[in-house]
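Every protein chain but one is kept in place in this view of the complex.
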Amino acid sequence: MRLETATWVEVERRLSAGNAVALLPVGAQEQHGPHLALATDTIMATGLAERLADQLDALLLPTLPYGETWTTAGWKGTISISFNTLVALTTDIGAALAAHKVAALIIVNGHFGNSAPLEQAARALITQHNLPTMILNYPGIEQAAAAVCESTPAAPGFYHADEVETSVVLALRPDAVQMDQAQPEYPQFPPTFGATPTRLDTFNRSGVFGDPRPATAAKGEQLLTLLTVSALSVIRAFLAEHIR
Amino acid sequence: MRLETATWVEVERRLSAGNAVALLPVGAQEQHGPHLALATDTIMATGLAERLADQLDALLLPTLPYGETWTTAGWKGTISISFNTLVALTTDIGAALAAHKVAALIIVNGHFGNSAPLEQAARALITQHNLPTMILNYPGIEQAAAAVCESTPAAPGFYHADEVETSVVLALRPDAVQMDQAQPEYPQFPPTFGATPTRLDTFNRSGVFGDPRPATAAKGEQLLTLLTVSALSVIRAFLAEHIR
Amino acid sequence: MRLETATWVEVERRLSAGNAVALLPVGAQEQHGPHLALATDTIMATGLAERLADQLDALLLPTLPYGETWTTAGWKGTISISFNTLVALTTDIGAALAAHKVAALIIVNGHFGNSAPLEQAARALITQHNLPTMILNYPGIEQAAAAVCESTPAAPGFYHADEVETSVVLALRPDAVQMDQAQPEYPQFPPTFGATPTRLDTFNRSGVFGDPRPATAAKGEQLLTLLTVSALSVIRAFLAEHIR
Amino acid sequence: MRLETATWVEVERRLSAGNAVALLPVGAQEQHGPHLALATDTIMATGLAERLADQLDALLLPTLPYGETWTTAGWKGTISISFNTLVALTTDIGAALAAHKVAALIIVNGHFGNSAPLEQAARALITQHNLPTMILNYPGIEQAAAAVCESTPAAPGFYHADEVETSVVLALRPDAVQMDQAQPEYPQFPPTFGATPTRLDTFNRSGVFGDPRPATAAKGEQLLTLLTVSALSVIRAFLAEHIR
Amino acid sequence: MRLETATWVEVERRLSAGNAVALLPVGAQEQHGPHLALATDTIMATGLAERLADQLDALLLPTLPYGETWTTAGWKGTISISFNTLVALTTDIGAALAAHKVAALIIVNGHFGNSAPLEQAARALITQHNLPTMILNYPGIEQAAAAVCESTPAAPGFYHADEVETSVVLALRPDAVQMDQAQPEYPQFPPTFGATPTRLDTFNRSGVFGDPRPATAAKGEQLLTLLTVSALSVIRAFLAEHIR
Partner (left out) sequence: MRLETATWVEVERRLSAGNAVALLPVGAQEQHGPHLALATDTIMATGLAERLADQLDALLLPTLPYGETWTTAGWKGTISISFNTLVALTTDIGAALAAHKVAALIIVNGHFGNSAPLEQAARALITQHNLPTMILNYPGIEQAAAAVCESTPAAPGFYHADEVETSVVLALRPDAVQMDQAQPEYPQFPPTFGATPTRLDTFNRSGVFGDPRPATAAKGEQLLTLLTVSALSVIRAFLAEHIR
C-alpha cells in the first residue's frame, strides 16, 4: 500500500488487520557527478522500498528527499540537513506510526551519511515509543556489485555516481541519467580519510567515484533484484523477532 | 529546472548566471476523507510549484512530503512532524541555498498548519542567513474558489477534502481520487474553535469539510490557473523588492 | 481573586473548593506611536482580564509584560522575547497550575504576535499536562470596533495605536496616553505583506496605524464592555466542555 | 523613566543622549506565609528599582513577575518557571536592549532562587551581546536587617516572610499584608540543607521563616533607604568601570 | 569499591546486597598559579572521595576531570565546559546509576564553579529519576582552614592556589606541586565582585589568591582528615533520611 495515494479509510482497514509494517525510504539531495541526478539516492531508496513493500504487503511511506550530506556540500545543488534535524524528522514520523499501532518500522536508507542519525532515531523509537525499528543500508551491496559490475570501486564499499548507482538509476528512472556526460574519476584519497571530517570536493573534482561508463539498465535491474533478496532476508529475521 | 533530475553541473551553470530563485513545495501526509489521497497537500503544492517554476525559470526543489498536522492526527494515516522539526528542516534547506548564493527562496505551502512554523523559518533565514524568503499560502484561493466552485465551504476560507481540493487533485493526479467514495460533511464547529487547540476528529467523522461531489478536473485546472496568476503577482512584487 | 496580593492560604482554600479557573494576561513591551505607552498591550490585556476574573470568580495571575514583538523591534523601546521563550514561559506557568490542580487556564492575549507561540504552549499543556487551555485574542473586536469607533482601520482587523487601542487605554490608564501627540498615519502596506516576514518600520514612520484622534475614554469603556461580553460567551462554552 | 508608560519617541530621545542605563526588576510568584502576598518579591524588587531609577535617571523596565521558585512549589499559589526559561527570558530582554544601544543593564533581583539563572544570563549578555550586566541581590541586606529589625532570622542571611520582608511590603503596598495573620515559625533546618535540593515545605509548615510580628511600615522605609544606599554604591562602581 | 578497576560481576554482586551508594568526584582543569597543577581540583576531589568511599563501603565512580571554569578561562591551560554540558553529563551519569538501582548518589565537588550546575543536575535526578542526590562542596572547609593554616585567605571562604589547596595537593600528589614557584598574591577585589560576572584575570596576575608558601603535606593531611569528618557527618544524615 502506497501511503501517498491511499486514503485514511484504507489505512485504518489495513491497520485493523494487525501486524502492519511500515517502510520509510530516506534519500538525499546530493551531487552525483555530471551525469546523474541530484536525487539519485532518493530514486534508489524509493525503488528498492517499492519492491520490498510489494513483497511484504507493507505500508510504503512518502520518501524523505533530503538527507545529511555534509561531505558533498561543496558542490552546487547539494542540500544537506543537519544531523539533529534528520534525527528529529524520522523520530517524529516513527512516533506517529507508533501512535497508530503500526507494528514495526523499516527504514530503507539510500545515503551513507544518513546512517548515524537514523541509528539515533531508531534507538529513540525503540526505547521511548516501543516501536521496533530497523535501518537497511543496502545490505549485500558489496556482493551484488562484485557479481554484476565490471569496474572497480574507487574504494572498498564506496559506491557513488559509479557503475553501481548509474545502473540502478538507469533501471528506475532513465530520464535522470545523461550517459553522454558519464566520465570516470578515481581520486586519490587523502591518508587521513575516515579519521578527520573531510569534504569530498577537497580531493575529487567531478563528483564521480569510479567509472560509470559500463552502467546499463539491465545491470541495474540485476542489482535491484539482488538487493531486494538480501534485504528481504534481513527483514524476515527482524520481523520474526518482533512480530508474533 | 527540476533539482531532482538536474545534475550539479547544470545547477552550477544556472547559479553562475545570477539571480537564481528557488521554489520549495511543502506538503503534508494527512487524512483527506475517504476519497482523497493522504498526500493531497503534497500533490497540490507540487503541482502549483511546477507551474510557477516554469513561469519563473526557477530552481524547483524536491517537495517536503510531511508537514505539521497535529489537528488531524486522530485519523489513521496522518503523520505529523512537530512545529520545531519543520522549522529546523526548512531552515536547514534555506541555509544550504544561501550558502550556494541562491538569491531568494519561495516556499509554496500546501497545508495551513505549516504556516506558523514556516514563518519562523523564514525569519531565521532572513535575519541569520540573509536569504529573502517568502511563503505562499495559496494566495487568492478564496476568490478562486468562489469563482469556480458550486458548493459552500464548511467554514469561510476552510478548504479541506472538499470541492476545491478534490478538483485540483483530479486535475493533477486523478489516480489519487476515488470519486465514488466522495460524500459531503458539514460539521458543526464547536464555539471555541480557534480559541483552543482542537483536534478536528472531535467534531468531524469523515474527514471531509464541505461537499466534494461537484468536483471536476476542469474546475481543478481553472483553480490552478487562478492560483498561479495570484501567486505570480505576489512573487513579482517580492522579487522586485529583493532582486536587482 | 488577584494572585499577586493573595496569600497561599487563600489560594489553597479556593482550590479546595474545586473547579478553579486561572486567567493569565499576556501583554507586550512594544511601540504604540508617539502618544501611547509602550505597555499598551499589557494594560489592555490586564484590564480585560480583571473584568473577566470578576465575572468568573477566577484566579487572576500576574500579567506577563513581555511578548513576541519581532515586527516592531525597529522602534526604540520595543523589547521582544523570542517565540521559543514565550512558549517555554507560558508552558512552565501552566504546568505549575496543573500541578496545583487548577481546572483550566484562560490566556487573555493582548498582542497579535503572541498568538502562534501561545498556541504551541496550549497544545503542550493540553497533551502533556492535561490542562484545558484556551487563548482569547480579543474575540469580537472587529464588531466592537465597527460599532464604537469612527475612524477606519489601516487594514481590516488591524488595530494598533489607533482609535480602538487609544480609547481603551484612555479608559484604563489615562496617564499612559498623550493625546496631544496623537497623529494619524495610514501607511501603504507592501504587496508582499503577510507573505514574507516584514518589520513594520519598513513602511510606517510613526508607529500609528490609523487615526487615534477620535479616541475617548467613553469609547474605550464601551469597547471593553463589548469585548468582555464576547469573551465571556466563548469562555462559558469552553468551561461547559471541560468543567463538569 | 518608566518604560511602561513612556512612548518610543521618549525612549529614542533618551537613548540619543547616550549612556542610558536600564533597570530590570525580577520578582517571583511565591508563597510568603499566611499574611503576605504571593507577589512579595515582585513588590520589593519593583519598589527598590523605582528608587534606584529615580536616583540614576535610568530606564525602568517592566518587572518580571515570575521567578525560579522550585523550593516553595509545594505551597499553593507558588508558580515557578524553570532555570532555563528564566535564563532565556532575561537574555532575550538584554539582547533587545543591546540592539537599542543601551549602555548597561542592572538587574534588581527580589528572589534568591533567581540568582543562579540570572548569573548565566548576565554572562551571555556580556560575552555574546557586549552588554555590561550586573545583578543586585539586595546588597547590604544583612547589615540593614541587623540595624533595623528586632527579631532573629530563621537562619543567617535567610529572610522570608519575616520581619524584614513584611516591613518592606508594609511600606510599599500595605494592601498586600494581613498583619492579623502574621505568626512566627522557626523551623528546624535539616542537617543536609544546602547539600541536597530541598523543598522547604518538607520542614516548614506556615511558609514563614522567623517572626513577622514586629514588622512596621516605618522599618520597611528604613530598610529600603539602607538598601538603596548600598545598591547605589555598587552601581556607581559598576558604571564607573563600564560607562565612560 | 573503585568502579574503574572493578568488573561488572563485582558491581552486580555489590548491588544485589542492596543500599549501594555511589560517590562521584567532580574536578576541573583550571589554572592554579605557577606552582600548582592544573588538575588541582580533580586531585583534591578524588582524594577526598577515596577516603569517603573507604569509610562508607561506597562505589567510587571515575572522576570527572573537567568542570565549569568560566572565571579562569583567561589563563592558558584552563579548559572550561559549559553550564549546560556539566548538567547533562552528571544527569546522564546519575540516570545510569538509577537504572542500576543504586540507592543514592553523593557528588564530591572540587570546584566552586561547578556548584550551580550540579544543583540543577541533582534536582533532575531527584524529581525525574527518583535518585536521592547530594553535593558536597568541601563542608567545613572554613573551620578546617582556620584550624590548620597560618596565612590569611585572599577573601573569606575563598581558597584558590593558596596554603589550603597547596597543602592538600602536597599530601595527595607531591609531584603536582612546585614549591619553588610558590609566590603570594593578595589581589584587590573589584567593588562589583559577586554582582557582575567577572573573569579573575582582570584583577589577579599570578592565579594565586593568598599565600601558598606556608603549605606542607602534613597540613594537607590534617585538612583532609577534618574535611573527611565533616563530610561523613553530612553524609550520614543524608543516608539516614534516604536509605532505610
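Note that the chains are named A, B, C, D and E in the order they appear, and that numbering of residues resets to 1 at the start of each chain.
Note that in this section a residue touches a chain if its C-beta (ideal position, glycine included) is under 8 Å from a C-beta of that chain, and two chains touch if they have at least 3 such contacts.
Every value quoted in this text rests on a predicted model; they were computed, and no experiment measured them.
J.: Can you pull out the displayed chains that the omitted chain is in contact with?
T.: So, taking every chain into account, the missing one touches A, E.
J.: Of the residues A:Ala99, A:Ile126 or A:Met179, which one touches the chain left out of the display?
T.: Only one of A:Ala99, A:Ile126 or A:Met179 touches the chain omitted from view, namely A:Ile126.
J.: For subunit E, which residues lie in contact with the unshown chain of the complex?
T.: The missing chain touches subunit E at positions 3-12, 15, 29, 31-39, 42, 61-66, 73, 75-82, 84-85, 88-89, 92-93, 96-97, 99-100, 173, 175-176, 178, 181, 207.
J.: Need a quick check: the contact residues on subunit A for the chain that isn't drawn.
T.: That gives, for subunit A, the contact residues 70, 83, 116, 119-120, 122-123, 126, 132-137, 139, 190-192, 195-197, 233-234, 237-238, 241.
Following the convention adopted for this analysis, only the chains that are shown with their structure count from here on.
J.: On a C-alpha centroid basis, what's the spacing between subunit D and subunit E, in Å?
T.: Each chain's C-alpha centroid was found; their separation is 31 Å.
J.: What whole-Å value do you get for the distance between subunit A and subunit E if each is reduced to the mean of its CA atoms?
T.: So the centroids are 49 Å from each other.
J.: Spell out, as numbers or ranges, the residues of subunit A touching 2 or more other chains.
T.: Subunit A, residues with two or more chain partners: not present.
J.: Provide the full list of chain pairs in touch.
T.: A-B, B-C, C-D, D-E
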